[in-house]
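Showing just some of the chains, left in place.
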Amino acid sequence: MQLPKNLHLDAKMTRFINKKKHDIGVAPDEMIFRGDKKIEKVLLRIIDFDADTLTEDFVTTVQEVSKFKDENTVTWLNIDGLHNLAIMEEIAHAFDLDSLVMAEVLNTEARPKIIDYDNCTLITIKMLQQDPDSGKIEMENLSLILAQSVLITFQERKGDVFEPVRERIRKQKKRIRNGGTDYLTFALLDIVVDNYLYVISLLGEKIETLEENLLLNPKQDVINEINNYKRELNFLRKNIKPAKEMIFSLAKMDSEFITESTYVHFKELQDNISQASDSSDSYREILSDQLNIYHTTISSKLNDIMKFLTVFSVIFIPLTFIAGIYGTNFDNVPELHYEYSYFIMWAVIVVVAVGMLFYFRRKKWL
Amino acid sequence: MQLPKNLHLDAKMTRFINKKKHDIGVAPDEMIFRGDKKIEKVLLRIIDFDADTLTEDFVTTVQEVSKFKDENTVTWLNIDGLHNLAIMEEIAHAFDLDSLVMAEVLNTEARPKIIDYDNCTLITIKMLQQDPDSGKIEMENLSLILAQSVLITFQERKGDVFEPVRERIRKQKKRIRNGGTDYLTFALLDIVVDNYLYVISLLGEKIETLEENLLLNPKQDVINEINNYKRELNFLRKNIKPAKEMIFSLAKMDSEFITESTYVHFKELQDNISQASDSSDSYREILSDQLNIYHTTISSKLNDIMKFLTVFSVIFIPLTFIAGIYGTNFDNVPELHYEYSYFIMWAVIVVVAVGMLFYFRRKKWL
Amino acid sequence: MQLPKNLHLDAKMTRFINKKKHDIGVAPDEMIFRGDKKIEKVLLRIIDFDADTLTEDFVTTVQEVSKFKDENTVTWLNIDGLHNLAIMEEIAHAFDLDSLVMAEVLNTEARPKIIDYDNCTLITIKMLQQDPDSGKIEMENLSLILAQSVLITFQERKGDVFEPVRERIRKQKKRIRNGGTDYLTFALLDIVVDNYLYVISLLGEKIETLEENLLLNPKQDVINEINNYKRELNFLRKNIKPAKEMIFSLAKMDSEFITESTYVHFKELQDNISQASDSSDSYREILSDQLNIYHTTISSKLNDIMKFLTVFSVIFIPLTFIAGIYGTNFDNVPELHYEYSYFIMWAVIVVVAVGMLFYFRRKKWL
């Protein structure tokens, strides 16, 4: 696979925090969409299944959804696009969700978290995935509202990241068809965490490739590249850290919507996110080592040059002095008048130069 | 928005600790105002509300306040200015507050904390906000005394930072009008934490902007700027750390004045202050990376100059030596007397110079 | 206030550990005085009070003390000077203290600690205070033995550090006169912690003042000063750390000698010692930043000098070469014989020099 030059993180995405003045003091249940409108039309997609039956549909109105919600089946409603507040309110109404919950869903810049409400549990997490076309990494906020027989997922844009889960449902995989909304939650979070691992893996490959260039050709480019990777890794770590906290809370949580048998899967999520976290720590250390190697290589190269040049100059200094001596215009410089003194001077010069070369080499300065 | 050159933190504000000798050994319940008198006249402002009624008033004497306190409504008394000890004592008397509590309120240099007393809970936190006119960041100590139906807030100066909450009360927002003093406490602390996020966001914007200048034009200014941002970040972190501890205690606290349903909001506060704390950690790391990049860029630039100059000198050294040789006054220097020997000398000089240039370039020293 | 050049820590005081060979294997209840004899005569001072009565006296024999101990009042016995073992043993006997307790009191080099014995609680802490005359910071070990109605405090030397507490007792401050030995313990520890804050504050002022000198006049002195402050801060941190552990244990302790209502004060102690600890951490970081700034400033200054000098030499190198060429004694050097060639040489020299100056300036090397 052809790797993109870097992960092409949006400048905006890498902003660590972006609090706006007019957001201060807003009520926690005020439904304001703080994100960018990333797609044109809100998409509502429903999958309703139990072990034996399966209904899959795109719906256009929230009313159509309502007929699924009371049935004795697992209902998964996926919403792509959050900017239409009217639809959001209808959903809140249809599923009897507190405005607090909806306000959280709309607050796409918040920290990943898990909150247990009376009639549902809200999970938010940042999703990172590589755009299949451009190779760019895209981030979006994913919210999951987990209730008894209903799971509502909110994505900021249309995507097929959950397609493998849908495929497993369609193929009548026993575990997912028999599981409840909690197992479905696990399956979706598992994809999110797997994508973290995949993105780290992509970045890691480039970091490890860099190592060879580092020794062969330590140019300024390399250091820019290292700094880029550092920034990207920072960005990943910043998203993984609260996700890890969230998943560890989830695995310890005592929620009525989670059956005992699902905890073993949440423990697996824990292990995976820990692996992501450990790996990003390791790469961080590797980058820091690489920076050191770069500086050492550069400075040892410069030292060699300076040493060479200095030794070179030093050899000529006494030679030039000798020549200078015999360029003086004293009336009485006896050496000037011997027939071979010019040649003797050359001999002395050669002897001095060779002697110094020999001395410097013995001292290992050359 | 035009950003100020820096956050204009008062020199005094950035003092990490300022313990005065005469404060040692003072009784913990001695009511001494340790801060600066920041406004002229103490302002008492009362908002008394329940789901249906609302009274809002500026009062001048503490007696006027008393009539509100026993009613079955939420009473929010906000006091701007702490320097009038007589008023403070009246308040203590009117609301039956221990002198310990009042002494804490007056100790504006203390660490943010939460203390559970018999008949009230005291919360203190540092408030940071940007002055709308000057763009300066101002810090003041905020104290909240949370009792059953009364919330008393103490600010060091007059300000409209809580205006959005008053607005929500006036607009009959259901949640705040139905909530008790605990929900009101949350709403106020939420504003404080949002202001932290906002201030970090302002600082972050400047730090991230700096990055470009860093590579294009690495001057001494940049390093001063980095050091300024570091100091400002230190200042923020120093205030956020104990505030975070305080809020985490609050969310775990078992207080009679806090209803079950408010804990979900305190958990939200936790998430927000964690985000502030994480972001300040991230910016700290970024600043430290920027310092490294600066030094690397500077030193690589200097290295280039020194390398160039050294190579330049080294090329002339043998040339000057050659000229020196033929400036000697020996009687018998055969080369001096050939017709073209001067030109041959030039040829040799050119050959040596070009040869060295070629050699240095092949060695990548130029 | 005129600040002393540095905190004048005794060389001995800054020794982190000083275990002597002959102390190895000594029984834990052996009463050996390990410290220096810091005053001539042991001073016994007694204050006996309840809400209504107050007796204050200097006594000379331990027997005189005994009459106070069984009364229904709070008895505070303060002992200045530990070197008289006979008195120590009498005290142990009078108050029925285990020899273990007394051995701990005498071991003035031990780590601050809190130990709960059967009939008393022992608290030891290092006290730091500024001598009012010399401005020097002095350290001594303070031990408190807290029992039901008796508090015995041991100081290594005579001092008036606890005078504010005595004053509060004399002035019939309600809280302290109604409180028990536990409240008195708090009041004394509060003074100790306040003194920590004050000493850090003194050091902090000097550290923050240093910052300006740092940029204006970065001399070797500055670095010695930074290293001094670092050492002093290390010394403070080393004493604050175990004191913090001790105070946190105290606040969590389940002791029969501590009444419920005193815990709120111990929590305040916690906050204060945390502030001391946080501030010392902050100053540590500031010192480390200052060291970096110093090095950066120094090296950037040196770089400027070296760059200037190198450029200066480089300009003369080709000029000297040109002069060298026309100092050769070849028979046939046509340029030598033109009438204006000497002036042309000067012109060439000026052109080359100016050209190089221009080139270096455009390259921003000058």
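Order of writing sets the labels: A, B and C. Residues in every chain begin at 1.
The working rule: a contact is a pair of C-beta atoms (placed from the backbone, for glycine too) under 8 Å apart; a residue touches a chain by one contact, two chains touch by 3 or more.
Just so it is clear, the model here is predicted, and its values are computed rather than measured.
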{"item": "Identical protein chains in the complete assembly, only 3 of which are shown", "value": "5"}
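Simple rule for what comes next: only the chains that are shown with their structure count from here on.
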{"item": "Overall pattern in which the protein chains touch one another (line/ring/star/complete/other)", "value": "line"}
{"item": "Nearest-to-centre chain - CA centroid comparison", "value": "B"}
{"item": "Intercentroid distance (Cα basis), chain B paired with chain A, Å", "value": "26"}
{"item": "For chain B, residues contacting two or more additional chains", "value": "306, 310, 313, 320, 324, 327-329, 333"}
{"item": "Contact set on chain A toward chain B in their complex", "value": "15-21, 23-29, 100, 110-111, 113, 115-117, 220, 223, 227, 230-231, 234, 238, 241-242, 291, 295, 298, 302, 305-306, 309-310, 312-313, 316, 319-320, 323-324, 326-329, 333, 335-342, 345"}
{"item": "List of chain B residues in touch with chain A within their complex", "value": "130, 162-165, 167-168, 173, 175-176, 187, 190-191, 194-195, 197-198, 200-201, 204, 208, 264-265, 267-268, 271-272, 274-276, 278-279, 282-283, 285-286, 289, 292-293, 296, 300, 303, 306-307, 310-311, 313-314, 317-318, 320-321, 324-325, 327-334, 363, 365"}
